[in-house]
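Removed from the display is one protein chain of the complex; every other protein chain stays in position.
Now for chain A:
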Amino acid sequence: FPGLADVSISQDIPVEGEITVPVGSHSPDEDYSTLDEPVRDTIMRDLKAVGKKFVHVMYPRKSSALLRDWDLWGPLVLCVSLALMLQGGSADSKDDGGPQFAEVFVIIWFGAVVITLNSKLLGGTISFFQSLCVLGYCVLPLTVAMLVCRLVLLAGAGTISFIIRLIVVVAMFGWSTLASTAFLADSQPPNRKALVVYPIFLFYFVISWMILTFTPQ
C-alpha cells in the first residue's frame, strides 16, 4: 500500500489495540466475553449446568446451587417432553390430541406462576425466576414416571399394570413434592411452611393425575 508509506508514528508512543475495524462500544467485561469461544463450549457449559441441577433434584440436599444460578432451559425441556409424551392418550376423536399439549404446558407454567406469587405474598425471600426454576426442575421425577408408565403400558393395560403405574407415580409424586419443598420452604418464615407446601402438593398432584390416567390409543 504505497499511500501508507507516509504514515509515520513516533516511536515513543506505544501503539496498542487492533488494526481491524472497530466494533462499536467496548463493554467493561470484555475480559469475560464469551463471543469468541467455539459454539461447542457454550453449549456444553449450559448443558453441564442443566445436568448439575438435574442431579440436585434427584438427590435433594440443602444446597443453593439450584437457587443461585437459575435457568429455565431444564424446565422447558422437561415440560415439552412431558407434554409430548402425554399427547395422543385421549379418546377416539382426533381433535383431542391438540388440547393435551396445550393443557400440560399451560398447567405447568400457570401453576408455577401461581405458586411463586403465593409464596411471595406469604413473605418469601425467593425471587420470581428462582422459584419458577425450582418448580420446573422438580418436574423431573414425574417425567421419569411418565416414561416408565409408557413402557409399562406397552406391555399391556390390565390391573397389574395399573397397580405398578400407581406405585411408580405415587412414589415420584412424593419425591417431586419433597424435592421442591426442600428448596422452597426454607425461604419462608418457619410457622408458615404448610401454607406454601399445600399449593405445591396440589400442583404435582394434578400433574401426577394426568400421568396416571393416561391411556394410549
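Here, a residue touches a chain if its C-beta (ideal position, glycine included) is under 8 Å from a C-beta of that chain, and two chains touch if they have at least 3 such contacts; residues count from 1.
To be clear about the criterion, contacts and distances are computed from a predicted model.
Chosen from "Protein YIPF3", "Vacuolar protein sorting-associated protein 33A", "ALA-interacting subunit" or "Proteasome subunit beta", the protein name that UniProt gives for the omitted chain reads "Protein YIPF3".
When the omitted chain is restored, the residue from A:43, A:157 or A:170 that touches it is A:157.
Per the touch definition above, the residue from A:84, A:117, A:154 or A:167 contacting the chain not shown is A:117.
Considering A:55, A:72, A:102 or A:160, the position touching the chain not shown turns out to be A:102 (whole complex). Along chain A, the points of touch with the absent chain fall at residues 89-93, 95-96, 99-100, 102-103, 106-107, 114, 117-118, 120-123, 157, 162, 191-192, 194-195, 198-199, 202, 205-206, 209, 213, 215, 217.
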